[in-house]
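Missing here: one protein chain of the complex. Every other protein chain is in place.
Right after this comes subunit A.
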């Protein structure tokens, strides 16, 4: 299959750059790790390395082009045995495809190729829609949705403030806090020194003293420095104090693998935080959920770990145009209904899950995809209900397998839906290895669509 080669980012904040020079030409055969081109910004120059193998079918952006936006397709790579002259990639924006909050937009699935059990019952649990049918939708990036959520809550409640490294003057390392300093002043948008344990603990103290801090970790990798204050102070103090001292705080920032930043900057901490009583753990996929859940998190009286994903920041989704759009913490949603197999995921795992469902549909398999959205408390009811209808479950996460979110889901299903399972619960996870830097190895270490498809088919014995 042909794939697009995208304009990479030199830094997390780069939005565009110059494609300086092509080092390969159309028709060249490419091996993983080959240097394809050079890109440059006013700060630095970087080589673009090939991730996949194949033939350079077409150069889309000629050498010397200025202002090429990050993630723009710059070339097409034809797969092995494919006719390079005819290769094309029609849809370069797969993330815009998922059904929005179940309000219509049912994906079209082909008829199943094999006879299915008659008892494909409708969901037993019915939930009120999170916004009225017919609501105007606005295409919004996850980045904008997060910023809007903070701005709305800061307007609503004077005690809400945001702090973190580079959140104010620099407008955020990933530009999530863009414009907040200008609207709310440096009293409520506070740059911190690079001192994660110190400022996380300080924010916990401020929450105990009645303020509502939003702490941005530049990435959650750096929250490891602050683990003591998050667990021993934020999560436990309400209980230890006999209910006197709550901690209304949100710790947010990008979590999980970005791209080519190696092991210390590429880890999914979802399972770690989800282990801890006293914390809520939220990990949205869509912009609508990012907005609605962040607003709920800021209003909540409990400490919330809000896990974002750098790769999703720039992706656009429909967000309902509602004055005060809230998504409840603790509720998953069916992102794509189906009856043959349940795929459960969250955050960027939804990208693999939804693409896999599309692939499976081509073979007549109707996968039901659940977006957990909140990991703790987990919406076990939604998963159990789905698996009672499908009899099969595949979990998808970028984190490591041992004691992971998928392991927890498998246990829940053993405890509550054992007699309904027609196959063992399958886990698709990140591999048991620190994230490698080399492009080809990094790709191997992460889950992919093929693994999800294979796991679903294995669960269906096809």
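The rule is simple: a residue touches a chain if its C-beta (ideal position, glycine included) is under 8 Å from a C-beta of that chain, and two chains touch if they have at least 3 such contacts; residues count from 1.
Keep in mind that, in the parts below, contacts and distances are computed from a predicted model.
Participant: Can you tell which of "Multisubunit sodium/proton antiporter, MrpC subunit", "Sarcosine oxidase subunit gamma", "ABC transporter substrate-binding protein" or "Cell division protein FtsX" UniProt lists for the chain that's not drawn?
Facilitator: Listed in its UniProt record, the absent chain's protein name reads "ABC transporter substrate-binding protein".
Participant: Based on the whole complex, identify which of A:17, A:54 or A:201 touches the chain you can't see.
Facilitator: The one listed residue touching the chain not shown is A:201.
Participant: Can you list where subunit A touches the absent chain?
Facilitator: Against the left-out chain, subunit A lists 161, 187, 192-193, 195, 197-211, 213, 228-229, 232-233, 237-246, 277-278, 280, 300-302.
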